[in-house]
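Of the protein chains in this complex, one is absent; all others appear in place.
Moving on, here comes subunit A:
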Amino acid sequence: MILFRRVVIFTMNSVCFQRNFAAALSPLVPVKLPSRMEAHLWYVVPDEVKSSFLLSNYLDILSPCEKENVSRMRGEQLQKAALLARVLVRTTIARYQINGQVNPRSLKFKKNIHGKPELEWDDDQCQCASRLQFNISHTSSLILCGVTVDSPIGVDLEEKQRKLKNNILAFARRYFTPHEVKFLSSISDPVVQHQHFVKLWTLKESYVKALGRGFSGLPFRMFTIQFRTTENGDSCPSGETNNEGEIIVKSLEDVNSFSSNWQFALLELAGSHYAAICMEKDEAVEGEVPTPMKLTVRKTIPYVRDELISGPDAAVISGLT
């Protein structure tokens, strides 16, 4: 009860806010930066965040512009998801404590020419800080933030059960490449076909997001995603959730080139979602094997609880060899 009263009294002074808020709840646990070719994934399950006390304090972390955007969402669930997405980004980045203690409220963001959100640092913080990259994605039931150092990253989430209003093959013929249509057409089981459609969609989204171009900056028909099994090198729609091998992207503008700069991972997250991660590869040093992608997955309710996730809640489907 005393803790509650202290939080209610907080002023607009950000230091005071931090002290009081932190006093009422657990402080953000600081985390070391990811290493090269490592991505940290943080996710929130909106349904697990029920406390209106917590949500109203979360709202105070946002910038006025972000609060405005949240309020424009039509409906409580959409507002909550929008709020949690911004809270996840701000609190996650604050954990890395760039240049000392960072208050999540003080972070600034800008957009690149295609609209991809990026961090904006003051001149004196720039040196180390500008290396931190992030990307978020959310559905109504899960919010994901991926963080890397140096490497551009794109993440995309989709509910496994996400239904298309259109026929899958009609959709694919309209928006995907002929190779991908052929791949999907070859799958006779409609459930497996649907799963692979969703996987393809998330992988393609993660690629254009990693490039910072988004769907309108790079139409999906301009590049093909292929699953390459290690044995025969052909695409194989096995439909199993064990490791389906390597995921590669091929630009259709230059048919002979593989866009080999980019590495993908596909996960099944929290049992309910497919998550695709796309990162730029480490430059291979002559004669050395390039560093493989490493993922560290954490589930969080900021200021309440963090949990390192492995096993079935973050099951790798493809891409991490």
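Please note the rule applied: a contact is a pair of C-beta atoms (placed from the backbone, for glycine too) under 8 Å apart; a residue touches a chain by one contact, two chains touch by 3 or more; residues count from 1.
One rule holds for everything that comes next: contacts and distances are computed from a predicted model.
As stated in its UniProt record, the chain not included in the shown complex is "Acyl carrier protein", which appears among "Cell division control protein 45 homolog", "Hydroxyphenylpyruvate reductase", "Acyl carrier protein" or "Bardet-Biedl syndrome 10".
When the whole complex is considered, the residue among A:K50, A:R72, A:K110 or A:R305 that touches the unshown chain is A:R72.
Checked against the hidden chain, the listed residues A:P178, A:P219 or A:P312 yield one contact partner: A:P219. Which of A:E66, A:E158 or A:E280 touches the hidden chain is settled by the complete complex: it is A:E158.
Although one chain is not shown, part of subunit A still touches it, namely residues 72-75, 78, 139-140, 158, 162, 164-166, 171, 174-175, 201, 205, 214-216, 219-221.
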